[in-house]
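For reference, the structure is listed below as structure tokens.
Note that one protein chain of the assembly has been removed; the remaining protein chains are unaltered in position.
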Amino acid sequence: MANDKKKLNVVGFLCNWCSYAGADMTGLGRNLYPSNIKIIRIPCTGRMDPMMIIEAFHNGADGVLVSGCHPGDCHYSEGNFYWRRRYPHLKSLLEHFGIDKRRFHASWVSASEGKKFAEVVKKVVAEVKDWQENG
Amino acid sequence: MFKVAYFPGCSLSSTAKEYDVATRLVCEDLEIDLVEIPEWICCGATTAHITSELTASALPAKSLIWAEKHNMTITSPCSACFSRLKMAHINMEKDAELKKEVEEVTGEKYNGKAEVLHLTRVMLEKYGIEKIKEKLKKQLKGLKIASYYGCLMTRPPEVSENDRVENPMIMDNLARALGAEPVKWAYKTECCGAAFSLTKTEIVRKLTGEILKDAKACGADLVMVACPLCHSNLDARQPEISKLLKTNFNLPVLYFTQVMGLAMGYDYMDLMLNKHFIDPKPLLKAKGII
Amino acid sequence: MARIGVFVCHCGTNIAGVVDVARVAKYAESLPGVRASIDYKYMCSDPGQNTVIEAIKKYNLDRIVVSACSPRMHEGTFRKTMERAGLNPYLMEMANIREHVSWVHSDDKELATQKAMKVMEMAVAKVRRSEALSKMYASIEKRALVIGGGIAGIQAAIDIAAAGYKVVLVEKEPSIGGRMAQLDKTFPTLDCSACILTPKMVAVAQDPNITLMTYAEVVEVCGYVGQFDVKIKQKAKSVNSKCIGCGVCITKCPNKKSLSEFNEKLAPRKAIYTPFPQAVPNVPVIDRENCTFFKTGKCKICEKVCPTGAIEYSQQDEIIKEKFGAVVVATGFNIYDHSNYGEYGYGEIKDVITSLQFERLLNSSGPTDGHVVRPSDHKEVKNVVFIQCVGSRDEAKHRPYCSRVCCMYTAKQAMLLKDHYPETQSYVFYIDIRSAGKNYEEFVQRAQNDYGVVYLRGRVSKIFERGEKLIVKGADTLSGAQVEVEADMVVLANGLEPRSHAKELAQLFHMSYDQYGFYNELHPKLAPVETAISGVYVAGCCISPKDIPDTVAQASATAAKVCALFAKEKMEVEPLIAAVNPLTCSGCETCYNVCPYSAIEMEDKEVKRGDVRHVAKVIESVCKGCGACVGSCYCKAVDLKGFSDRQVMNQIEAATQELSTKDKLQSTI
Partner (left out) sequence: MKYELQLKNIKEGFRKDVERLSKQKISNCYQCGKCSAGCPVAYAMEYPPSMAMRMIQLGMHDRLMSANTSWFCVSCETCTTRCPREIDIAKVMDTLKIMAQAGKYKVSDNEVPIFDWIFLKSIELTGKIYEIGMIGAYNMLSLNPFKDVFPMGVKMILKGKISFIPHLIYNPLEMIKNIMMFRKIRKKDRERIYEKNV
């Protein structure tokens, strides 16, 4: 696995119903992914307060991933739509603050997409690493 | 008038000269400008890809790069050349390392932008079957045509991008547009043994024999092809296969551009129909086409 | 200062095989507030839980962290443990070091151990800010909704009704019966399918506790367990309750342009029809898209011939609102459409038919009265080739799963054919025979030994027509030979897939489904009929392909679950909901607008003496705890219990800090 032995810290916010369950599925399927990600369970991506992401970067996280249900599949009907609208604004705001766009990611992973979650983490870690190494 | 980069391929400058001639004639009428790629080199055919992956991509790459530079769709009337060109394009797209190696050995850069289409698709899809109909001078009434697609024009599907893999209809639609009757038969995409023509001739005789048998059984008057290799197997080897199977097929095998040429009013010698081993003259006379 | 206990589970070797659990426990001791840390082989076992309780007592702990598996697995277990130890169950956090660590980082034990320590540390950080929450209860509407009138839905409805609860059974076709009604006989007993199914269909119709709604669909769902508000669309049947089911209208209807869905399009049906003679309810419907009257305004023959005046052209679709406490979803399956198989003729060769079509041909009340004839020329057949795994175990067609029933029904169909016509010969192309089940393997052996069915191990590469015959080009990999069979008919064992509308229905209930559209059960082994949505249960082929016995077993299981739920007077619900701090609320109404449940109301409240403000308030019984209001509040006046800002911020802080260097090895994470 492309574990980065250097310090590389990604904070992952996963919604309880789809992505967190999807990450559980990754484990059930024994699909490996880099250990650099630390997962925080939240009820829904709609609960994501932009402050949490800013806090993560402020505390020195190298990357942040927010993952929720596919649009239309939200357990709470519309939570992920709120997040979907918030994400691009936040991303451009963070870029304005000097947070490289390779450091902040969002994805949709359903409860059955264990393999996909592993792929998402690999991709995010690779991008953060790219930022770290190549600036 | 639209311009297309033309890759005739080795066979069309020798054994399949008549295909080249007919293609150029028809394209002139359809106002498709075939720009022959200068200094093109052989696509490598089957030999290249069973000997070296790099050769198989490097040889077509030179033509692809030229077409890309001149911003033209690249086409070949030969199914094998088409397949190799397209395959090289796809392989380089999929495999960055291979692309790098190809760029190293050819000394040129390829951006992966060339569009490769078989001549049938250039004519029938890009140009359009309705527009072809307008150019026709006569209808090939009563002619039962078995369209033979063979392998490399149809498979694999990501290369051919044909209407469908197993029962393609593109040439059958052309036959109908020309006023002829397309024959429904089962062997239209079966292999003729192409590459083994010289090395394992017994296999070619068997496979081609089965194709001819099915075409005949399904009532075809002639077989329409779009590949010089299929043609040489079906046509030039037909007498020996007939002898082997103790029958006489006497089934003329024509290139699709020749058949189009007939409907566009060209005559026997214009289309070099005399070059075929199985002379189509008696058939065409009987049907009142020439 | 909090007194926290950390309990690290080995989960046998599941965790301990990768993560150095002792080191994780040791590291926990170094964290502020942690008074005890213990590792144990199986924390969820009885002795494991007792260890937790004893430690709580011994060290006077007030909150704990269990470092084990996913909270989705055992959060409930350990909350109960907390209660038994006399603590508030919400002062417990789980650190997921199995699904999120040991199973996914097994390639590097050192990194996995370090991550496990970090994950545990994050949970400790969170639990430090946890608050005691009091339990909440909700009432239960003791009526069940069953969606799908196949054998699964029928069984579930009968079982729930038998316990004395009211059931509404919704079916989108004009009759219940589903796929089982289409079958001729069932394996491995060769029971006549109709003979065992129709009594159950009648039982449904006659049960006073069951309301049958056919030709109806669920269109909207709100609410949650105990209180689902469901809108059902009753499509206009154009026939009212005066109908006595005499069938004269059907006989006299001159329009037979449509093809019968029930007979798999092998025969026409009238514009006014019941799917099959034994339909329940035995009331016809008018197919308005094809009815001459609805298209041209002329005809009205059915109205003229009806002896009871039951035809009612003016009927309209009706939306019916109902409240339910629980839902059973049993929508069943479709068979794979083989027009994607070019090599098998793109579905255009008439005598290449599906297994379900063959089932109809075999059936004595089918379109040919049980005569197995070719659809192209109605000639009887001699040689029939069966091809298994069409749309199953085929990655190229995006159906990599095994459909589980095809091996068996193919053997059955080959045997039934021989029973009907002893002079016929069947050939079966298979890859592997999967006959796990009581008397299944014996059944397949019988097909081969007693019925002389020729089994060939290999897939078919191509089918083409030669004259009247079909040439099947296959292989027998056991002998290494290419095999060519001249057949009169080819029967494809099409695989099973979910109904085409399965995804839309899942979205109504917010159920999760896999990439093919099969519904996800809550746990594949231990909660096979529950879904992530409490109060919604699933049964039958909408979860995965399965045979009739398994389907019926699952249906009864859902009924047991529903009855267990209804047996309670009121139901405990999680208190993980939002709360507004009126002192900081600006009354902007953003939360009021974003709440998907309308659980926020605005009120004028005296927040301080003499200070009345327009502020938001959470209606506790309606809030589902999604946190949309929390994420959108401008002045941080709303917070979410169990996932509060302070809890999450603590977790973020822990996640971004390096491991403390008290751990002997230098951290590299």
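Annotations
Letters A, B and C mark the chains as written, and numbering starts fresh at 1 in each.
Convention: contacts are C-beta pairs under 8 Å (C-beta built on N, C-alpha and C of every residue); 3 or more make two chains touch, one makes a residue touch a chain.
Source: prediction; values computed, not measured.
Contacts of the undisplayed chain with visible chains (whole complex): B, C.
Annotation: of B:Arg121, B:Lys216 or B:Arg237, B:Arg237 touches the absent chain (contact as defined above). Although one chain is not drawn, the whole complex shows that of C:Asp107, C:Glu261 or C:Glu343 it is C:Glu343 that touches it. Interface note: of B:Val35, B:Met169, B:Ile203 or B:Leu245, the residue touching the hidden chain in the full complex is B:Ile203.
The omitted chain makes contact with chain C at the following residues, 343, 389, 393-397, 431, 457-462, 473-477, 480, 482-483. Residues 10-11, 13-17, 39, 41-42, 44-55, 58-59, 95, 101, 104-107, 151-152, 155-157, 165, 190-191, 193-196, 198-201, 203, 207, 236-237, 239-240, 274-275, 277 are the ones on chain B that touch the missing chain.
Just so we're on the same page, only the chains that are shown with their structure count from here on.
Counting C-beta pairs in contact across A-C and across B-C gives the higher total for A-C.
Chain A and chain C have centres, each the mean of its CA atoms, that are 27 Å apart. Taken together, the chain C residues at the contact with chain A in this complex read 70-73, 96, 98-101, 103-108, 111-112, 114-115, 118-119, 122, 506-507, 510, 512-515, 520, 532-533, 576, 594, 596-597, 624-628, 630-632, 640, 643, 645, 648-649, 651-653, 655-658, 668-669. Only residues 342-343, 345-346, 462, 464-466, 471 of chain C touch chain B when the two sit together in their complex. Those residues of chain B that touch chain C in the complex are listed here as 164-167, 186, 214, 217.
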